[in-house]
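Report on the structure given below.
Only one protein chain is missing from this complex, and each of the others stays in its spot.
Here the chain labels run A, B and C in written order, and each chain numbers its own residues starting at 1.
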Amino acid sequence: MSTGNVQEKKHFFDVRVYYEDTDAGGIVYYANYLKFAERGRTEFLRHLGFNQQVLAREKNFCFVVSKASVAYLTPLRLDDVIEVQTTIESCSKISITFKQDLCVNGQCAAMLDVAVVGIDRKTGRPKALPQDIKEKMMEFMND
Amino acid sequence: MSTGNVQEKKHFFDVRVYYEDTDAGGIVYYANYLKFAERGRTEFLRHLGFNQQVLAREKNFCFVVSKASVAYLTPLRLDDVIEVQTTIESCSKISITFKQDLCVNGQCAAMLDVAVVGIDRKTGRPKALPQDIKEKMMEFMND
Amino acid sequence: MSTGNVQEKKHFFDVRVYYEDTDAGGIVYYANYLKFAERGRTEFLRHLGFNQQVLAREKNFCFVVSKASVAYLTPLRLDDVIEVQTTIESCSKISITFKQDLCVNGQCAAMLDVAVVGIDRKTGRPKALPQDIKEKMMEFMND
Partner (left out) sequence: MSTGNVQEKKHFFDVRVYYEDTDAGGIVYYANYLKFAERGRTEFLRHLGFNQQVLAREKNFCFVVSKASVAYLTPLRLDDVIEVQTTIESCSKISITFKQDLCVNGQCAAMLDVAVVGIDRKTGRPKALPQDIKEKMMEFMND
């Protein structure tokens, strides 16, 4: 199944809008933008060879979101194909900040900033990113 | 917080419909009827003194749904207050079958049958219901 | 974007399981099986050239689900790729009954029966299926 593709330090992944994503206002429910963004980040990691279940099982390592913000520009609608564009804004020992755009037909409909933090999934305490993930993220950072 | 109330072998619990529950058709999305029903069953158990997290932690016991069916009679809509009515249809060593009605203003909008099975949450294998749960369920069965 | 493919009167469409689909039990939440099935039915119609928004706008025609039942065989899990298999069980003047299997690695994890009814989206009253949809559905029926 497609894990999207990468071009010039950016990851691209398409998602389709279904009835489940919309609300009685006739457009996509505002919380669901975060679902599309999460699919984009997960596929970005998968595309780079990282599987979050394996990280959890083998290294007790999990990501949790510590901050998320969304600017809603134009409504997403039923049947839209959304291109989730993901870039790395910054990366520290224990956290990554993603910049994500949700685009339809080449137009940006929403912009997100999402910070995730590494934790030990047993203790819940902050935990340094695995070295290989950190290195990959650094490669994707814009100078 | 309210756990509903019980009258003549039936449990009653009210839930409100929000934007998140609706879809672009202007009515509640069909899968979300199962969410309302699950809240009803959870509050029914809580009302009787059973907490599913405690069961999981102390007895490694979990319920999983093995069968669910819904008959959709009239649409549920934004702002509706749904009365979830729950009764016990049958109860065996390892399973319970619930009959649930979702009612608005005294009218039944949907009817559900939901069968749950007890499992060991580590092995995933079928596991007998705790004796106190089984006894309570038997009391609620209609003769 | 892929609308799946068709082989011997059956439609196949792949969906990926994300965190949003799972629950604290570690597996896919039972209501979300209906979401995957709905994506399958929507892509089946799209694959055949029918777009539900166009039907609504041009013919005031909508489908609503009148009955749904799910048999849960084995749990769906995070990262699973689910093949949604859709066939037509029956088709009348105003309704279609779908049979849908959710399969992972060639094994059936859940079986669904879903009946949809055509309605006039303004009055909410039953409305005959457009002739071209009905004809296509008849072609897909198993003898």
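The rule is simple: a residue touches a chain if its C-beta (ideal position, glycine included) is under 8 Å from a C-beta of that chain, and two chains touch if they have at least 3 such contacts.
Note that the coordinates shown come from a computational prediction; the quantities given were computed from them, not determined experimentally.
Undergrad: Pick from A:38, A:83 or A:101: which residue touches the chain that isn't shown?
TA: Counting the whole complex, the residue in contact with the absent chain is A:38.
Undergrad: Taking the entire complex into account, which one of A:3, A:51 or A:66 touches the absent chain?
TA: Hidden-chain contact among the options goes to A:66.
Undergrad: Pick from B:51, B:74 or B:142: which residue touches the chain that isn't shown?
TA: Hidden-chain contact among the options goes to B:51.
Undergrad: I need the residue numbers on chain C that touch the omitted chain, in ascending order.
TA: So the residues of chain C touching the missing chain come out as 19-20, 22-27, 29, 31, 77-78.
Undergrad: Just the residue numbers, please: which parts of chain A touch the chain that's not shown?
TA: 25, 27, 30-32, 34-35, 38, 62, 64-72, 75, 121, 124
Undergrad: Going by the touch rule given at the top, which residues of chain B touch the chain that is not shown?
TA: Counting over the whole complex, chain B touches the hidden chain at residues 1, 14, 16, 18-20, 35, 38-39, 42, 51-53, 78-79, 81.
Basically, only the chains that are shown with their structure count from here on.
Undergrad: Based on mean C-alpha positions, which chain is nearest the centroid of every protein C-alpha shown?
TA: Minimum centroid-to-centroid distance belongs to C.
Undergrad: Determine whether chain A and chain C, two copies of the same sequence, contact each other through the same residue numbers or different ones, counting it as same when over half of the numbers at the interface appear on both sides.
TA: Over half of the interface numbering overlaps between copies: same.
Undergrad: Just curious, how far off is chain B from chain A if you go by their C-alpha centres, in Å?
TA: 34
Undergrad: Return the distance between the CA-based centres of chain A and chain C, expressed in whole Å.
TA: Roughly 28 Å separates the two chain centres.
Undergrad: Multi-chain contacts only, two chains or more: what residues does chain B have there?
TA: Correct list: 25, 27, 31.
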